[in-house]
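Taking it in order: structure first as structure tokens, then the write-up.
Apart from one protein chain that is not included, each protein chain of the complex appears where it belongs.
Per-chain residue numbering starts at 1, and chain names A and B are given in the order in which the chains are listed.
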Amino acid sequence: MSKNLNWVYIPLFLIVGFAIIPFLWMALSSFKTLAELYRIPVTILPDQPTFENYHKILYESNVPRYFLNSTIVSLGSTALGLVFAIPAAYAFARMRFRGSAFWQVCVLVAHLLPSATLIVPLYIMLGYFGLLNTLLGLTLVYTVLTLPLSIWMLTSYFRHIPVELEEAAFIDGASRWGILFRIMLPLSLPGIVVIVLYAFVATWNEFIFALTFANDTSVKTLPIGLAEFSTEYNTDWGAIMAASVIMTLPIAAIFLLLQRVFVGGLMSGAMKG
Amino acid sequence: MRATARGQGPITFILPALLLLAIFIVYPLVSTVWMSFTNDSDQFVGLDNYQSVVEAGRTARAVKNTIYFVGASIVVQLLLGTIAGIVLNEKFKGQAIARSLTLVPWVVPGIVGAMTWAWMFHTDYGVINYILLSTGLISTPVRWLSDPNIVLPSLIAVNVWKMFPFVAIMVLAGLQAIPKSLYEAAQVDGANFWHEIRYITLPQLRPMLISITLLLVIAGVNSITIIYSMTGGGPADRSLITSIQIFVEAFQFFNFHTASALSILFFLVSTAIIVVYIVADNNKRSAQE
Partner (left out) sequence: MFIDLRKITTITCTLLASATASWAGQINWWVTEPGYKKAQELVQKFEQANPGITVKLQSNPYGGLEGKTLIALKSGSPPDLMEVQTSWVPSYIATGTLEPIGDTIAKTTPLDQFVPAAISSASVDGKLYALPFQAEALAMIYRKDLYRAAGLDPEKPPQTWDEMIKDAQALTKVEGAKAQYGYGIAGGGSEGQGNTLYRSLPYLWMNGGGILSDDGKTVIVNSPESVKAVTFYTDMYTKYKVSPPSTLENGGLELRRLFMSGAIASYQGTPTEIERFQQDAPNLDYGVAIMPHPEGKQTSALLGGWGFIVPAKRANKDDTLKLVQFLATAENVGYYTRTFPAVNAALDLPRFADPRLNGFKEMLKYGRPQPAVPGWLEITNIYYRHIQEILIGDSTPQEAMDAAAKEITAVIKR
């Protein structure tokens, strides 16, 4: 690969710029007073920067509680999803059995059902099992919502791992489960990271199902909390922007940490061996 | 490789997942099919709901818009995402931060991103027109979200903004899987950067890109939040896509039965596309082995 990296900076600047401009606008707005937010012509930098929006969010609202609920539900459904997805993806990727293609299609097809049609029957079902307004109920729904895609993506990752590695292990007498945990998982770690991120982000930001299934303040999640600042007669933009900043930072931080897993080595390491 | 030991058969591996999906997906699906053939008094009405859905002018327009919206979005998402993935794969200073920042659109809650863009796009108090007007690039405000010819391109831009980081991450992961030996061999042959991209990187990424395309199609046709919160499908249905039509039919007009009929049609068409894809993919795979 060419070592002169200067060409990178222009496209990089454009790409990153495009990606963060709305967030910049959000962040700048979160430090403006409502009066300034309503001014025309608009201001870009805050005239009199203020922390009142953040103060409102952190001390005068239920946002911290919602933050906790979102964390529980997202972590729970992501973890649960992995438990179900990993074995299934392995079977689809490596085992040849009757109906494999059929079940794969079924899984993908499950992903396709429009959310608008799932909501009423699911509401009735959760009510029947007593799971409405519970974090458990919402976690289960989220697990189901993210499972098909997780299986599908993980299957793809497993398929990319060279078969020779497993054949070698088989010859050495390893069991399927052993192969799964000791060879497939470590090698597909970037894939697992992607799925964890995808599932976490999708559930962290989900709105419609949370709105319908989690009514009590004790179980509301962040997006619903955000919606509370948009009442019938007014939209507290300052508060919404501050809350959005707070909602976005943890995930950005998580990704910054999980970066290293992507960087080089794991795959090429296996190839050389 | 045949598994013979107990507990190692495919059933043990796939049963838990399938069971979960069966409970939470099969019942709603059956319920929707039932509702599509009945009316509010629970009487069987045959294909009436389907007929009224197919005949409605909105349906054809929504399908047309869906094809345009999803098609154009995917092309730009793939292009921008692949370029971003390749750029972010280079080891420059601040690579980690650049990657995190690029991910921001994907990470921001859909509704918040959409509301912010709607605010920035607003014809009279949006910052985009403000900048364009005050620098003299335009003389009258551009109606980004209310001009029938500009509204879909504006929404496509937002959709691209939201999803290209996902493509970039997938491409980034895919790039990790390309054996370095291929690049080393090419450099021995005197290839420069562009040759590497064209003859090694892109072909190696192809399977990944094809998978991503399918995911983008599914996400695209199912997407509701962006368009619904920015234009509601307007003005006058110029930005209406099928998924929103279903949502509006169910939760604005409470016509659950026609909404169900439209859902099933939508579901059948999407499933057909997927089946074709999986069959073609499986055929290719067995041809290779």
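The rule we apply is simple: a contact is a pair of C-beta atoms (placed from the backbone, for glycine too) under 8 Å apart; a residue touches a chain by one contact, two chains touch by 3 or more.
Keep in mind it's a predicted model, so treat the numbers as computed, not measured.
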Partner chains on view for the chain not depicted: A, B
Contact partner of the left-out chain, one of B:Leu145, B:Val158 or B:Ile212: B:Leu145
Selected residue (touches chain absent from view) among B:Ala118, B:Leu205, B:Ile241 or B:Ile278: B:Ala118
Touch residues of chain A, complete complex, unshown partner: 34-35, 38-41, 119-120, 123-124, 127, 208, 211-212, 215-217, 224, 227-228, 230-235
Touch list for chain B against the chain that is not drawn: 115, 118, 122-125, 130, 133-134, 139-141, 143, 145-148, 229, 231-232, 234-238, 248, 250-255
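The rule we apply is simple: only the chains that are shown with their structure count from here on.
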Separation of chain A from chain B, taking each centre as the mean of its C-alpha atoms, in whole Å: 15
Interface residues, chain B side, partner chain A - complex: 1, 3, 5, 7-10, 12-14, 16-18, 20-21, 24-25, 27-29, 31-32, 80, 83-84, 87-88, 90-92, 96-113, 115-117, 119-120, 124-127, 130, 134, 161, 164-166, 169-170, 172-173, 176-177, 179-181, 183, 187, 192-193, 196, 208, 211, 215, 218, 222, 224-225, 243, 246-247, 250-251, 256, 259-260, 263, 266-267, 270-271, 274-275, 278-279, 282
Residues of chain A defined as touching chain B within the complex: 1-2, 5, 8-9, 11-12, 15-16, 18-20, 22-23, 25-26, 40-42, 44, 83-85, 87-88, 90-92, 94-95, 97, 100-101, 103-118, 120-122, 125, 140-141, 143-144, 147-149, 151-153, 156, 160, 166-167, 170, 175-177, 190-191, 194, 197-198, 201, 204-205, 207, 222-223, 226-227, 237, 240-241, 244, 247-248, 251-252, 255-256, 259, 262-264, 266-268, 271
